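Of the protein chains in this complex, all but one are displayed in their positions.
A, B and C are the chain letters, set down in written order, and residue numbers restart from 1 in every chain.
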Amino acid sequence: MANVHQFDVVVVGAGGAGLMAGLYASRGAKTAVISKLYPTRSHTGAAQGGISAALGNYEEDKPEWHTYDTVKGSDYLGDQDAIEFMTNEAIDAVLELEHMGLPFDRTPEGRISQRPFGGHTNNVTGKPVRRACHAADRTGHMILQTLYQQCLKNNVTFFDEYQVLDFLIVNGKAAGVVAVQLATGELHTFHAKAVIFATGGHGRIFEVTSNAYAYTGDGAAVLLRRGLPLEDMEFFQFHPTGIYKLGILITEGVRGEGGVLINGKGERFMPKYAPTVKDLASRDVVSRAIYTEIREGRGVNGRNYVYLDVRPESVIKYAAQDGRTNPDGTPYTITGEQVLAKLPDIIDFCRVYLGVDPLTQMMPIQPTAHYTMGGIPTNKYGEVVIDDKNTIFPGLYAAGECACVSVHGANRLGTNSLLDLVVFGKHAGLKAAEYANKADFEKLPDDAEAGARSQFEALRKGSGKENAFDISNEMKKVMFDDVGIYRSEKGMKDALEKVRGLKERFTQVRVTDTGKIFNTEMLNAWELGNMLEVAEIITECALNRKESRGGHSREDYPERDDKNWLKHTLVWKKDGKTVIDYKPVVITKYQPKARVY
Amino acid sequence: MQVTLKIFRYNPEVDKKWHYETYDLDVDEKERILDLLELVKGHHDGTLSFRRSCAHGVCGSDAMRINGRNMLACKTLVRDVGDKITVEPLLGLKVIKDLIVDMEPFFDNYKKVLPYFINESPLPADGKERLQSPEQRARFDETTKCILCAACTTSCPSFWASDDYLGPAALVTAHRFIFDSRDEAASERLHIVSETSGLARCHTVFNCTMACPREIQITKAIGELKMATLTGKVD
Amino acid sequence: MGLKRNVSLATALRYKGQGPFLTYILHRIGGLGMAVFITIHILASFVGGKAGVFVNSIYENWLFQIFIFFCVLFHAINGLRITLLDLFPKLLEHSREAIWIEWAVFLPVYGLAVFVIVHTALGG
Partner (left out) sequence: MATTKSRTLPLTKRGLNFEMFMWMITRLTALAMYGLILIAVIGALIMGARTQMNLADVMRWAFMPNVTHVQDTNVPDLAPWSTPFWKLTASALLLVATAHGVHGLVVICDDYIVSSRGRQIVRWISIAFMLTMMSIGAYLIWTS
């Protein structure tokens, strides 16, 4: 075989999680980072608002509060040991990023600046607390750049524009991955002792989404096909504020800086739903509030959107009503210039895509598909676990959005994902290197590429009756409408049928491009296959969970049901059939109680 | 509205020479050029190839020439360019297929300017962050915005003349570190950017600044670098 | 194999740059024009004789004068703009205005000069 590469550790994905893992793994073992995009194109770069850590640079804050907020945010589905682990590591993780040169915004004292974010509170007073460390409204961009730069500094080996298609298992252990080099169309086998998946989420299965084209659930689908389980796939987060129709995200930071939601009648409606923290309630709560307003006819012009208002005069007016103050106790005020300085990209998006200037006009927004809470089950060291007893799969690791630790449970708090990337990316990298230094290479199977090749061949053989683009659009629509913010038995059953039908039709798709060089048609079709796979699993898991919790909210079962459903879903694909099982939630300090904001 | 989309096409495995292909589409004026390309790929010709990811101008995948000027396809709306649209690959980089160009020389130049934070001094005794005033932070804010889309570098006549020229993007990166009060390798970087194929090749053409989708004042940043080599002032 | 990376002059000139791209091209033409002309002029004066007279006759030609005066004036005014912008990088933010001012100065002066040259040429 011509294209075989041997590395101790192979990292799949070069977003925040992959780069952090690559950086740490490469210090202890020979490491390669493989990515289907140039690393700096990864979706981490789109993250806007910030990364949370209880630095307390403005006011008192502690990791315990951060832990509790996260547990509460997760609607008690998050594993509390893992959450505690993450929030305790948070401070060092953020400081480490600073030491790597990340240009955080600064306080007047020269320390890292922080802003309030949904669900982050002072546990004593219940008031929002400034916990999100930020670099303007492009924190993720800065993290991505900084980590990539540090990888270059440390001579990490990159394979840019290689798409991983298959995961190799030998003797029940990880043995490597197979990837296609986009520029040549050649298959490459990466022989490895340890493999870390950090491929990001799958938000592209929804019509209105803040997610990148690359978010097609590759990692999850590849492992699913190889018989590994996925966890909590029914939990998907809808962010309350996406640009109307386009889904482009308007960060929660806008509300952190004092922006408020306004319905079609010109009323501020969040106090009705979350009397204490109002517009800064947790995302699932705000998304549902917006939907309720729209459904009860209070959308703007009877359409399915509302307004987000960050005009300085409105901010000052509502801040005064809320009694919000500056750190020194004076009433909170803001000017147009300050808004522009703190949220330059958001202002830019609105001007470009909507022709709306947020400093003088309100922004039309609607909830948008945003974050994958579920994913590849791991423990807090990033080791992939494969059953309810947390049995470790030797040599396989996962981190970032594609993984489910689970620290986000049923609903992720804003800014906790970036934290998740750096904390668990780092530990996955460390563990993988440690493992690789003890383990031996498994012998590669004779035809390692066979699995990958046959997947591609199937896509060449279809009758060509069906069009992939149309299938993709139909899937997105049905998933957004029926497996979106509000779900019901009937809607989801219809959706499942539809998705299965689409899967069937997908076998009739034929890729017309027969070339090898940048055959993006082939790759897109393969990705559509992954999306359909994931969409089906999500729908099945969601149908199965008969309660409402966090991001999963059912009209037919509107209450949380801790007696029957305080457990993680595990799902396998066995001989084409979906198998669902459960795993207990780790509860240490915080017993479930009703969640009010 | 009815638009005519003319696309540069080149498939190395079939074509000897590149050509243009024209598509008539019915689209909304608020659609992105990227949406149009997706539509062509989905319904007219699946072989059309281009890079894209974020679809809202933050990842830097889809810089290309639209009506003769470098832009991001996902940040340009139909109403910004009218109903006659021509899409071509970036200039000065080798075309691999259709709108996809070989980005390696671009990233090679980026890597030349030590594009990473360097500070080998001990950390503050309390183990916390290195201090930096908001003013010091603001000094290099502009150049931290770069998404490495290459729109600037491939609009620069000096880069067209030779890809040896570091190009505006690499210089922007150098600026980001040289003017960061915490960084300690300003001198090394200034030596690199003042080499023959560095600052001296910039003739204040401003194509870069006009092309930058992140609205970075690139020419100004380069100007500051030039003055820094002469005066030694880096704060 | 891919196409070459080379950018032909024709393609380069088709790039839709804005004001400063145009001035850059003209500046280069102006600089080159002057350099070539001055070299030839000095050499011709040095050699003298028939060749010198011939070169000077080109140089007396009004069409040539329109061209070379363009080179000189444009290069000088644009050069001043570049020099000022370069020495005070802060001004680079106002490049658009600088270009406007430049044309506002250049066009009347050059227009007047062309008028005078043509007038002289026609009037004897």
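Going forward, a residue touches a chain if its C-beta (ideal position, glycine included) is under 8 Å from a C-beta of that chain, and two chains touch if they have at least 3 such contacts.
These figures come from a predicted structure and were not determined experimentally.
Chemist: Just name the one of B:2, B:22 or B:196 that touches the chain not displayed here.
Modeler: B:196
Chemist: Among C:58, C:72 or C:91, exactly one should touch the missing chain; which is it?
Modeler: Final answer for the missing-chain contact: C:72.
Chemist: In the whole complex, what residues of subunit B lie against the chain that is missing from view?
Modeler: Considering the whole complex, subunit B reaches the absent chain at 131-133, 136, 158, 161-162, 164-165, 181, 186-187, 190-201, 226, 228-235.
Chemist: To test your reading of the contact rule: which positions on subunit C touch the chain that is missing from view?
Modeler: The missing chain touches subunit C at positions 28, 31-32, 34-35, 38-39, 42-43, 45-46, 65, 69, 72, 76, 79-80, 82-83, 86-87, 113, 116-117, 120.
Everything that follows uses one rule, which is that only the chains that are shown with their structure count from here on.
Chemist: In whole angstrom, how far does the Cα centroid of subunit A sit from the Cα centroid of subunit C?
Modeler: Here subunit A and subunit C have centroids separated by 57 Å.
Chemist: Can you check how far apart subunit B and subunit C are, centre to centre, with Cα atoms defining each centre and the answer in Å?
Modeler: 31
Chemist: For subunit A, which residues are shared contacts with two or more other chains?
Modeler: none
Chemist: Do you know which subunit C residues sit against two or more other chains?
Modeler: In subunit C, nothing touches at least two other chains.
Chemist: Please give the residue numbers of subunit B that touch subunit A in the complex, ascending.
Modeler: Spelled out, the residues of subunit B in touch with subunit A are 11-14, 30, 38, 41-43, 45-47, 49-61, 75, 77, 96-98, 100, 103, 107, 111, 115-119, 123, 127-134, 136-137, 140-141, 144-145, 147-148, 177, 180, 182-183, 215.
Chemist: Under the definition above, what is the set of subunit C residues touching subunit B in their complex?
Modeler: Residues of subunit C touching subunit B: 1-5, 7, 11-12, 14-21, 24, 28, 82, 85-87, 89-90, 92-93, 95.
Chemist: If you look only at subunit B, which of its residues touch subunit C in the complex?
Modeler: Of all residues in subunit B, those touching subunit C are 10, 12, 18, 65, 67-69, 91-97, 102, 105, 155, 157, 160-161, 163, 203-207, 209-210, 217, 219-220, 223-224, 226-227.
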